[in-house]
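One chain of protein is taken out of this complex; the other chains stay put.
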Amino acid sequence: MRPYIREQKTFSAAEIPEATAFEAGYLVSVNSGWRSIRPVIDTGRCVGCEQCYLYCPDGVIAIQNGKAVIDYDFCKGCGICAKICRLGAIRTEAEHK
Amino acid sequence: MSKRFLSGNEAFAEGIRLAKPDVISAYPITPQTIVVERLSEMVEDGSLKSEFIHVESEHSALSCAIGASASGARAFTATSSQGLLYMAECLYYASGGRFPIVMMNADRSTALPWNIYGDQRDSLSQLDSGWIQVYAENAQEALDLALMSWRIAEDSRVSTPVMVNLDGFVLTHTYETVEIPEQAQADRFLPPYVTGNRIDFDNPKNMAFSAGPDTNFVFKYKAHAGMLAAKDVVAETEDAFAEIFGRQYSGLLDSYRTEDADYILVTLGSIAGLCRETADRLREQGIRAGVVRIRYMRPFPNAEIAAALQNAKAFGVLEKDVSFGNEGTVYTNVNSALQKAGVRIPGYNFIGGLGGRNISAGDIAQMFADIQDGTEHVNFIGIGGDGNGESNG
Partner (left out) sequence: MANQTAEKLSRDEYFYGHKACAGCGGALAVRAALKVLGQNAVSVLPAGCMSAVGFNFPQLCFSNNSIISTFAGTASMLTGIEAGLRARGYSDFTAVGFAGDGGTADIGIQALSGAIDRNDNIIYICYDNEAYMNTGIQKSGLTPFGARTTTTPAGANIHGNLRPKKNMFEIAAAHDIPYAATASVGYLADFIKKVEKAAQIKGTKYIHVIAPCPTGWGIATDETVEIAKEVVDCGLWYLAEYENGTFTLNHKPKDFTSVEAYLKKQGRFKHLDLDDIKTVIESRDKKWAFIEKNFTYQ
């Protein structure tokens, strides 16, 4: 479970809540456009040790079937994962926009 | 129902006990202190089951109350003067977040020069903070407002905090006989607080967030609409109050002998009684005098003031306030109400009581004479006009 992108992105005056209280974890925009580099998992080397998952400031790495998987919608390309990986299983590529 | 001889502060504390707030955050300041002392005693003796938080400042007092309200709790605090100004940031926070907190303010002069006595420059400087502002005249009204203000604030059409103002010392420290309602009556009048504007573990919320230029404007409009909705809710609340407690209040303002009055003095707070007595004496001399006591400065009773003043020949506004470089703020508001209603009669501003200076019956009689004869727009009682512009009389 984590905040996720919702269908409704804009709100009319009537739909805007009375008070400054709204559904938690409501996302309307991604962060992928921020990236200048893209981390790429080498699934051959990745052993699912979860260091990258632990240290990602954006929480965009999950371990699925024993391998790290990146949510590129929200990865900002900081590169911490590539640096923290002891096995060199994450390389960075220039982001092609 | 029982009767007791209580000061305004003590009467207000009795009203708060009946309202059963979940959380009380309080910091002492003269002349409010007795309220929080009494409440702490009630918590100690078990007659009030509130979390009593000894905060370390007024900013924290209101910040804590906001947190409590955001958790869905009923939250109370009290302050005065410098304390109100110190928590000013939180005033806007509470109203913008639509947290129906009730706060008592003991109206007191603001430094410099230092002064602990009553005037209304503290609360009137915060008219734009988004709080409903009501001014009590006596201890009974203070107690009754302690109960009514919760029901108004928490009404889902309103969801706006309420500041109940008691004139420092003159009301907070003066003893009167006060009727204290039974708890069962109070419970019937004031249901528990129910809101969606709260922390919710089943449906988590992100609260007190930022809103950009596109939506921010709408939030502000809705806060304004909520405050305006309080006009009807005040009337409904007072009717329900009268049904249970047998005392009927008069809405946003309290008019006295205005129906046929030629000269009307508009004021607020505890000085109104002396104004009415003076009007009575003037009537014995054949001068048709009347008095309007504004109870609610926000929402402002524009239409009600225009209706009360429309047949008069002239009016005055007596207030314990001045906005330096302009005039008394109440006067500004009253003039705006008349302008919008097309009521074109001369009006004069009487500024008195700053720093607790006494306003005598003779002063008030002189004001009525000045209203009748015409004077400068802005007059400092006992000093004279401010010389800023001619009379419009």
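Just so it is clear, A and B label the chains in written order, and each chain counts residues from 1 on its own.
Rule of thumb we're sticking to: contacts are C-beta pairs under 8 Å (C-beta built on N, C-alpha and C of every residue); 3 or more make two chains touch, one makes a residue touch a chain.
Worth saying up front: this structure is predicted, and the values here are computed from it rather than measured.
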Q | Contact residue for the chain not shown (choose from B:Ala211, B:Ala240, B:Ile287 or B:Ala365) | A | B:Ala211
Q.
Which parts of chain B face the unshown chain closely enough to count as touching?
A. 22-23, 25, 50-51, 53-57, 59-61, 63-73, 75, 89-90, 93, 199-201, 204-212, 215
Q. Going by the touch rule given at the top, which residues of chain A touch the chain that is not shown?
A. 1-3, 5-6, 8-11, 20, 22-31, 34, 47-51, 53-60, 62, 74, 76-80, 82-84
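Definition applied: only the chains that are shown with their structure count from here on.
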Q | Sites on chain A touched by chain B in the complex | A | 11, 13, 16, 18-26
(Q) Using the touch definition from the top, list the residues of chain B that touch chain A in their complex. (A) 96-99, 159, 196-198, 203-209, 211, 215, 218-219, 221-222, 226
